[in-house]
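Complex shown without one protein chain; remaining protein chains in place.
Entry: chain A
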Amino acid sequence: MSRTIIEHATASETFNKDESYVDWHDETLWFVRQKRDKSSKLLPEWEQLREAASTIKNYVLSHMDTLLVSFEQKAKENGIHIHWATDAAEHNEIVLGLLRQHNIGKMVKSKSMLTEECHMNEFLSKSGIEVIDTDLGERIVQLRNEPPSHIVLPAIHLKKKDIGDLFHEHLGTEAGATDPQYLTEAARQHLRDKFLTRRAALTGVNFAIAETGGFVVATNEGNADMGAHLADIHIASMGFEKIIPKQEHLGVFLRLLARSATGQPVTTYSSHFKKPREGQEMHIIIVDNGRTTQLGRPDFRNSLKCIRCGACMNTCPVYRRSGGHSYHNAVAGPIGSILAPNLDMTKNADLPFASTLCGSCSNVCPVKIDIHDQLYKWRQVLVKGGHVPQSKELGIKAMSVILSQPRFYQWSGRLGRSVMRTIPFVVNNGLNPWFKQRDMPEPPKESFRDWYVRNRKA
């Protein structure tokens, strides 16, 4: 869905216009974060699991070539066709080629953020192929002609009334109906028909196992399996970083994934594909699309350890109050903000600034990616590379002048406090970006430094 990019800060401003809506969005995601907390605290070994997962993923980064070759060999032995795609365009062409080869014009798809990243649906539809997203949340946003706003909860930005209206228009549900049970049932009927009539299914890949050549796809709805087991041809698309060395490592990752994502002990379905079923063709497309470049950036390569649980989004105070679409990238939130600049520094220069650097993302990450450190480091790379608008650069320079001169800093603080006390309208207005969607705080009477100096004397 190519549309003109609106900067994160501007998009957030629009998102924040309806205060009760933003509060609802914020609380909904915080609730998911709390479920993650409860679930993780039931396991005394939680921190050790995170450490194990992180160490396995570090191993993967440093043995990527041999693991991929071993995976390819095993998968081929198992009768799976392997394709390699250096970029999004090549990935999309491979999918189109396979569909054309089988004379297939319609395909069902389960959740795959990679195909969002590659803008595959758009490409295929231009070539006359109809793609139906079968995850309920993804189907909802697809009918709205929108990208998902969250990697695990694609329609988390919508209220049930929006979905009721949408289904009334597209699926013929009763006008005004908003009962989730009723709406889900309508989608079930609508999508069952698609599952039963489509000959091709595309799924993502959560984990690909080098040792066995198999791969695991996790869903709660069962849509990946419904699609794959009924189709003549199953295409699975994966970024190459999805590889793990051994099957037993799944014990670590599957214990972490769903607990981090939604607080469930495991997803309803963890499907292990190893061979095509009789008479079926199975294809895996291994995609680069900038990942080798990211692997070569020492400060940022850890982002490739991500298992796409979405915990960093649910916990992020900026994501919760700005919504996934403000990030104008297939993967939103903190992890998206460290992945996106690798894809395009100019387009995505705003994203590493969409953070308070509070570090909550790094604390919840099941594979211990140093997300907030990377956000901070990207800012420096982007400013040095001239990708940041001059206004922001000027602001940073001014701050640097003030912060590097203690006396000037003290004087500025005093000035600020007295201005806020005596002539508050100077800061309490729309020209001050800190005033937007906020009330300015009561200024303290004195700074900590003043207090300290005074009390130390006494």
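Brief remarks on what is shown
The rule is short, and it goes like this: a contact is a pair of C-beta atoms (placed from the backbone, for glycine too) under 8 Å apart; a residue touches a chain by one contact, two chains touch by 3 or more; residues count from 1.
Following the convention adopted for this analysis, contacts and distances are computed from a predicted model.
Taking the options "LUD domain-containing protein", "Branched-chain amino acid ABC transporter permease", "Putrescine-binding periplasmic protein" or "Rhodanese-like domain-containing protein" in turn, only "LUD domain-containing protein" matches the UniProt protein name of the chain that is not displayed.
Listed residues A:Asp18, A:Asp37, A:Glu248 or A:Asp344: the one in touch with the omitted chain is A:Glu248. The chain not shown here is touched by just one of A:Glu7, A:Glu90 or A:Glu281, and that residue is A:Glu90. Screening A:His119, A:Arg144, A:His229 or A:Arg417 against the full complex identifies A:His229 as the residue touching the chain left out.
Of the listed positions A:Val32, A:Leu143 or A:Ala332, the one in contact with the omitted chain in the full complex is A:Val32. Of the candidate positions A:Ala11, A:Leu49, A:Ile338 or A:Ile371, contact with the unshown chain belongs to A:Leu49.
In the full complex, the hidden chain is touched by chain A at residues 28, 31-32, 45, 48-49, 51-52, 55-56, 58-59, 61-65, 68-69, 78, 84-86, 90, 134-137, 140, 153-156, 158-160, 163, 180-181, 183-185, 188, 191-192, 195-196, 220-223, 225-226, 228-230, 240, 245, 247-252, 254-255, 262, 264-277, 286, 288, 292-293, 295-296, 298, 301.
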